[in-house]
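All protein chains but one are shown at their positions in the complex.
On to subunit A.
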């Protein structure tokens, strides 16, 4: 595999993008999970699909647009979706989760229209749905690098504010932090990460890389920083094992990465149970 990575540019693209996503998706995922927003990630990924499908349709109709990477329209759709969700959440104060099905079905609906306009599924759209080892371009890698930088800048600047906001929103507001602004920025960054991740794991499975490593980490970590650390470790392990097996077995990486994440989660849950049992027996 290492030989192949050195020799083939497409593998470099996929592998390096995967490594970066394996860091940023679980990193933001910790904040998403503790704020009970896991489903928002799912809704946004479906909106991203609408952007991608729209872009693919447009490039079919207007050949000039074929040069434009669909990921850009995906990013635009995802970021607009995140802002729309926020608007809806303030509109339906007592039914905040209502924003999720509205945006999610909107995203899938639009995607369905664009896909049928572009006369059905083709391999392109399949690679966006379930990820791909071979379809990641150098341009995609640059986009992922740029988004990784944005994520690090955001958390470098607002880490302590994000912690307070996630732990206790009322306290954050009462102590005079600009909670609304930071939250909106956070949503935009989440949208960017979703758009970045979909090239590797695919739109339908983006939320897995955001939530599964965090779910495993929370079982064993002590404290917040450790939760982040373990989440990234599990995320990276899933991406590396998933990409390698996808490459050798010729499978969609979205599938192998998710299955690996679930295996990690199971090992952690069962391992912790066994450890607790042994501890109890010793006492």
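Basically, contacts are C-beta pairs under 8 Å (C-beta built on N, C-alpha and C of every residue); 3 or more make two chains touch, one makes a residue touch a chain; residues count from 1.
By our rule, contacts and distances are computed from a predicted model.
Since a chain is absent, check the UniProt entry for it and pick the matching name: "Metal ABC transporter ATP-binding protein", "ChrR-like cupin domain-containing protein", "RNA polymerase sigma factor" or "cytochrome-c oxidase".
UniProt lists the chain left out of the view as "Metal ABC transporter ATP-binding protein".
Return the single residue from A:36, A:87 or A:138 that touches the missing chain.
A:36
Among A:150, A:177 or A:263, which one is in touch with the chain left out?
Of the listed residues, the one touching the omitted chain is A:177.
Considering the whole complex, not just the chains shown, which residues of subunit A touch the missing one?
Counting only subunit A, the missing chain is touched by 30, 34, 36, 157, 160-161, 163-164, 166-177, 217-218, 221-227.
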